[in-house]
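Data block below; observations after.
The complex is shown incomplete by one protein chain, all other protein chains being positioned as in the whole.
Here the chain labels run A and B in written order, and each chain numbers its own residues starting at 1.
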Amino acid sequence: MNAILRRFLMVEWSGLLGAIVLGVVVLSWLSPAFLTEFNIYVMLRSFCVALLVGFAQMVTLAVGQMNIAVGALGGLVAITVGGLMETFGLPIAVAVPVAVGIGALGGLLNGVLTARTGINGFIITLATASAFTGINLGITQSIPYYKLPPAFVAFGSERIFGFPFLLIAPVIVAALLALFLARTIPGRHLLAVGGNPQAAELSGISRDRTIMLAHVLSGTLAGGAAVLAVAQLGSAQPSIGTDWLLISFAAPIIGGAALTGGNVSVFGTSLAVILIALIENGMVLANVDPYWVQFLLGALILAAVWLNRWRAVRTGGG
Amino acid sequence: MKLFCDSIRGLAASSIFAGLTAALAFAGPAQASDNKIALIPGGPHPYFAPWEQAAADAKKDFGIAAVDFKVPTEWKLNLQTELIESLSAQGYTAFRIFPGDAVGINSTVTELKDSGVPSAALAGCAQDPTDVAFCLGTDVYNSAYLGTKELIKAMGGKGAIVHLAGLLVDPNTTLRVKAVEKAVAETNGAVTLLQTVADTDAQEAADQKINALLAAQKDQIGGMIATGYIPSVVASKSLRTLGDKRIKFVGIDDDPIVLEAIKDGFVAGTMAQNPYGQAYIGAYALDLLAGGGCTVKDDAPWIQTPQTKRFIDSGTMVINAENLASYKDDLKKITTEIQGSFKDKYLTCK
Partner (left out) sequence: MTDRTVSTTSPRRLLLPGASTQVGLLAIVGFLWVVFTALAPGFTSPMNLFSVGRSLAIDIVIGFAQMVVLATGGMNLAVGSIGVCAVMSTGYLLQDVGLPIPIGLAGGLVLGGVLGALNGIAIVRTGVNAFIITLASASLFLGAMLILTKAVPYNALPPELGTFGRLRIGGYISPLLVIAAAIGAALYVLYRHTALGRQILAAGANPRAAAMSGVPVGRVIIFSHVLSGVLAATAGLMLVARLGAAMPAVGGEEWLLPSFIGPVLGGTLLSGGSVAVLGTMFGAALVTTIRSGLLVLQVGNFWLQLFLGVILLLAVMADRYRSVYAERRSLGRR
């Protein structure tokens, strides 16, 4: 029996999965409301935006870059989709692709600037983040767009049993992204450049083009996250994205990605998002004293990471 | 682009200001002054949108050289104080400030006073001991207390409530928590406080926490009180999505989503503030102070609040289904009243 278990434990994300299973067991014992259909829906719905935000950072981490502008780009896309629908009355089918396209365009700008100038991507995206936020606030003067098509808002809250419609997008994206990274040539180039830029360049992979690709993908994913956030909140708030920065790094890195590039896991990132959402949901369910919430969040993340580490040491891995 | 953002801003403010300028026409341009007054919000936020119009109106109505609405780029105290310092270096003669932090703003205010520039707290107060001339706005403690009373009334005097609070590190949040607890305690056990959920000041965090709360205790909860702008909006939306009219809810501020939910019966009421009036009266009062012609009376009928000894209520009222259509007129009346009697009541002028 140990052979299967050992093989499972060898997998990098198995510790995270263990922590999640443990969390689910504890919570369903602690709170009868935890496994109700409505809470499952609430929890699944809270993954959606964070998943895409995590992926948006993950693809830049894959090439050894970072994108400080995920949140700023998200905010810009959010108010674009809102503005197009409210002010210009465009249908959803036009507004959403155009807005996500703006995200891709912003990503392209990041990519071109980083690749062409050779300046550290951190600095470039820091500067563009400020610029994107400035455009966002300049246009909206911080006033949200409220009048969105009912069908769009409904998409953000409808469900079949415990399954929110909103989750459809991240699930498809996760599957495509996993396929892209593992099975396609550009996807492998991404990881190759992240892992060893010199070797990749020697084997004929264009470093610049790959970096641009990663940033375009990152912008697109951030845009997708923003559109979901607008649907979820039911209004296009200019403040969307302002608190994405930390979670965007935390999810991929807890999920096993290296800051230096070349190693990312779609599944690991997803598990990290699920773990954090589970902890946050659990604390509301368990009626934790608000003054203790921060402390417990830190302690539980530490415990989960330690569990994963312990597993890795036990199985002789990293 | 410029055009459509203007139209939105206009929407928010025009309805209030159209009637107001008419009401105040008799006041006329009382004096022409060369003061430069800056209105500083805590950061970019829809609540402050009416301030810009109010600034323009005050400049025109009172003949002030400049009344400018200046926004810190982000909701951070250090960006707010840098903005104030920079404007002060450029010759602004008076400041109306929404304190980014009720305690943290005081050092900057003291520096302004030392260089002869008066300032006053607007919308929210600075914590005593402070050098602001006075605070014109909402007493956060009283507003939360009244809101909870309103909620208890809507619930028929009994049941269990939850409190959706803002950032824990904000001193105002602590006051609101206490106010809600006090209102609950006064029912002698008929109403209980089930849970307080804090840090709901960001959209997504609020959405997640409020929905989790509903999932956990939907059937036990009889009412909810929100004391922050964002949780008010999010809870209104969540109750609508849920289609739940049994849970009573009282929010804060008049975001369109909250008003819409009141109209459709998902929200019992919301605590109104008077942003336009705050900025309009504020500019008027500071213009008098900044010229050096007037000083603040010590024995004026100030209201004492847990935060400060010199408080003027800019209009704290409940908006519910009954006064939904008329509350803006009521606020206008309050604004006219306060402005009309301000000089005699609170100032000593040469």
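Criterion: a residue touches a chain if its C-beta (ideal position, glycine included) is under 8 Å from a C-beta of that chain, and two chains touch if they have at least 3 such contacts.
Quantities reported herein were computed from a predicted structural model and do not represent experimental measurements.
Q: Hey, which of B:Gln53, B:Asn106, B:Thr148 or B:Gln273 is the one touching the hidden chain?
A: Only one listed residue reaches the unshown chain, and that is B:Asn106.
Q: Check the options A:Ile92, A:Ala178 or A:Leu296 and report the residue that touches the missing chain.
A: Answer from the full complex: A:Leu296 touches the omitted chain.
Q: Going by the contact rule already stated, which one of A:Ile20, A:Val42 or A:Ile68 would touch the omitted chain in the full complex?
A: In the complete complex, the chain left out is touched by residue A:Ile68.
Q: Tell me which stretches of subunit B touch the chain missing from the display.
A: 44, 69-71, 73, 76-78, 81-83, 85-91, 101, 103-104, 106-107, 110-111, 114-115, 127, 129, 167-171, 173-174
Q: Across the whole complex, list the residues on subunit A that are touched by the chain not included here.
A: 68, 113, 117-120, 122-124, 126-135, 137-138, 141-142, 197-198, 245-246, 249-250, 253-254, 259-260, 291-299, 301-302, 305-306, 309
FYI, only the chains that are shown with their structure count from here on.
Q: Quick check: in the complex, which residue numbers of subunit A touch subunit B?
A: That would be residues 31, 33-34, 36, 38-39, 41-43, 45-46, 49-50, 83, 87, 134, 137-144, 146, 157, 229, 232-235, 237-240, 242-243, 277, 280-281, 284-285, 287, 290-291, 293 of subunit A.
Q: Considering the complex alone, what residue numbers of subunit B touch subunit A?
A: That would be residues 1, 4-5, 8-9, 12, 44-46, 48-49, 71, 73, 165, 168, 194-199, 202-205, 207-209, 211-218, 233-234, 237, 241, 256-257 of subunit B.
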